[in-house]
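Provided herewith is a single structure, encoded as structure tokens, for subsequent inquiry.
A single protein chain has been removed from this complex, and every other one stays in its place.
We call the chains A and B, going by the order they appear; numbering starts again at 1 in every chain.
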């Protein structure tokens, strides 16, 4: 049950990067809620004269929220799958390639979403990230199946 | 701080299975959004003539989304709690039983949700998974309380 330190470091780097990227979406939402005067709760309204309160009110705010939610649905699974994958004795080059593809795909996904890039850019980025996650999960399940 | 490899393997198997199960909900949502012509964003609409755009528009799509959200709220905590629980010196048999109950409960939860099985099936599955999570969390907090 030992993990190569270069392998661990590569995962830690991409896990840290992707988590910060997801957290940044929350800050971005706050900024647009202020810009579009769309606070999430009525006690926030006093901070700035509000036009509308709550979710599902402003397409620009909602677009960032959807990109954020998609990160939650895809990046959080990666944080666990990537860590457990380290214990399946993967080749260093394969693991690095998978982690880099995942990070690149999720950054493209967000840029395509918030800039409303025509499909299939966002769809392809989504499926690239999903493909990496599914491969990691398959590797873990098959490697540890005997211990179920 | 050593973890038995059979214990780790059992957790890794169930963590991988539950994560893939959660990720599959996203693919399922995409499929139903296409079937029901209910894309999430306006730039998606061109891919297929859309009847309605966005969330909260179609009960079948929303039902899968609610099951997905419930996985996020319950399975993601399990991924951390289960890993930390391995370091509390649990009995192998107890740990395996808890992980298997959790996986079974969450699969029943989703099947009950998407097939609209009458209550209390979904409620019982929810509380079974929640009970496992709460037990894992209690074990961790009490085991490591001195290091707070």
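Keep in mind that, in the parts below, a contact is a pair of C-beta atoms (placed from the backbone, for glycine too) under 8 Å apart; a residue touches a chain by one contact, two chains touch by 3 or more.
Given the structure is predicted, the values throughout are model-derived calculations rather than measurements.
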Hidden-chain contact residue, picked from the options A:79, A:98 or A:112: A:79
Residues in chain A touching the chain absent from view: 3, 5-6, 8-10, 12-17, 19-20, 22-23, 26-27, 40-44, 46-47, 54-56, 68, 72, 76, 79-80, 83, 100
Missing-partner contacts on chain B, residue numbers: 1, 56, 62-63, 66, 72-74, 76-77, 80-81, 84, 87, 113, 116-120, 122-123, 130, 133-134, 137-138, 140-141, 143-148
